[in-house]
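The complex appears here minus one protein chain, its other protein chains still in place.
Moving on, here comes chain A:
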Amino acid sequence: MTDSTSTISTVPSSPITPAKNNPEVQDQLAKVNQEIYERNVELAVRNRTLDTLRKMYEIINTSFGIRGTAQRLTAAITEELKFKKVYLALLSQDKSQLKMAVRHPIQLSEEEIMSYFKVPFDQISIPLTQSDNLCIKCVMDKRSRMTNFLYDLLTPLIDEKQAEELQKKLKIETAIIFPIIFGKEVLGVLIVCLDKHIGNLSRAEKETLKEITEVLGLAIRNAELYTSLETTTDKLKRANIRLQELDKIKDEFVSVASHELRTPMTAIKSYLWMVLYKNMQPLDDKVHTYIFRAYESTERLIRLVQDMLTVSRIEGNRMELRVSDFNLYELIDQIVDEIKVKAGEKGIRLTFTRKVKDVTLHADRDKITEVIMNLLGNAVKYTHQGGFIDLSLTRKDNTIEISVKDTGTGISEADKSKLFQKFSRLEHSYTKMAENTGTGLGLYICRQIVSLHGGEIWVDSEVGKGSTFTFSIPQETVQGDSHAGSST
């Protein structure tokens, strides 16, 4: 190898002129000089290489996506190492062909490229079966190649004459092809073009190109992974949006269906009521029972439809609170008055214990009503004749707690965990008493409403002795007098 083959470096200085006197010394000196010179060249190359590599890492760290990364890396290699032109060709995903990816600098217009290759630059591809093509050879045996004929790289895309013409136009004298390897896999080739005719590269230059292609391999694989990760993320995002859309459609469907179902059910319920209570002729006992059961079942059906709509809203995160200030005592009085009738029919005493002075709650009145109604309704359902239910209100730390205590059947430990789940089916005596009445959604909905308000709901219970359901509403949504008092 001689100095004339040095392509990558700018030559630091010319060799020192040897001393004239002693031919042996002169010879010796010349050798040393030559050696120093070569080392210098090599050092310069190494220096430049390090600079280039540093630039490449910078690029890798700041750009994403194969095309962008490859484009910037190719430009950096060309400019830093003073090449005439650099091409990057990558293997197609199915590894059946080598495709042109980027070039730097861009000399030929797409029209000119079209006139030679009949396709735009990034669609120029050579099948891997084209074993006489130098690029393909390079891919196959992972060894670099050098040529002075562009045709060697472009066969069979264009003929020899065209290749010659193109080579002149591009002012390329030599082309070196390096495989880009990651691990054991060839990702593509780097084609480095020079505007001078050379026989070989120096050791340092070979090293440099080897290192650069290694980094290139790493960068390309990196970018590929990033792109595939991006694609996957994108797919997931789209799937998620689609799911949200479907969920919305489902909610709308449930909403419309519930409306459509409730209309005829309202008619059935209303006409049955008319028969039961507005009938001029008194009903035969049996007929009365039948009609009453039909009426009750319709009511339950209506509740079920309503509950299912509520659950659909909850699960689509579409349950909204319509908060306002209201007097909690007035609300509870109203509810207790209503439930008292039902409780009285069963011979159950219902009381309301106030341990806090008037409380103004800042919450969704309808939904809080639903929770209290539900808890009281359950208490009535599961308490025997002669039993006792007490609703009490206390302030604990920064929350208002509302408890419904009954002397009912109680709940076993095993059942407690299931209580607040959807359509929970409880074992033990608890269920038997409430046959055919609930929707299995009440407590689930209660828990969701309470937690939307930032509160909690729980149960203390002992089988045979009774249960106490308590829910809390945090201070932030509560405004009221904190002085404790007591009345009934």
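For the reader, a short list of remarks on this structure follows.
The rule is short, and it goes like this: a residue touches a chain if its C-beta (ideal position, glycine included) is under 8 Å from a C-beta of that chain, and two chains touch if they have at least 3 such contacts; residues count from 1.
In the analysis below, contacts and distances are computed from a predicted model.
Matching "Response regulatory domain-containing protein", "NAD(P)/FAD-dependent oxidoreductase", "3-isopropylmalate dehydratase large subunit" or "Putative membrane protein insertion efficiency factor" against the UniProt entry of the left-out chain gives the name "Response regulatory domain-containing protein". Touch with the chain that is not drawn comes from one residue among A:29, A:128 or A:302, which is A:302.
Residue A:267 is the one among A:267, A:287 or A:414 that touches the chain missing from this view.
Across A:27, A:141, A:366 or A:462, the single residue that touches the chain missing here is A:366. By the touch definition given at the top, chain A reaches the unshown chain through residues 255, 258-259, 262-263, 265-267, 269-271, 273-274, 277-278, 302, 306, 309, 320, 322, 366.
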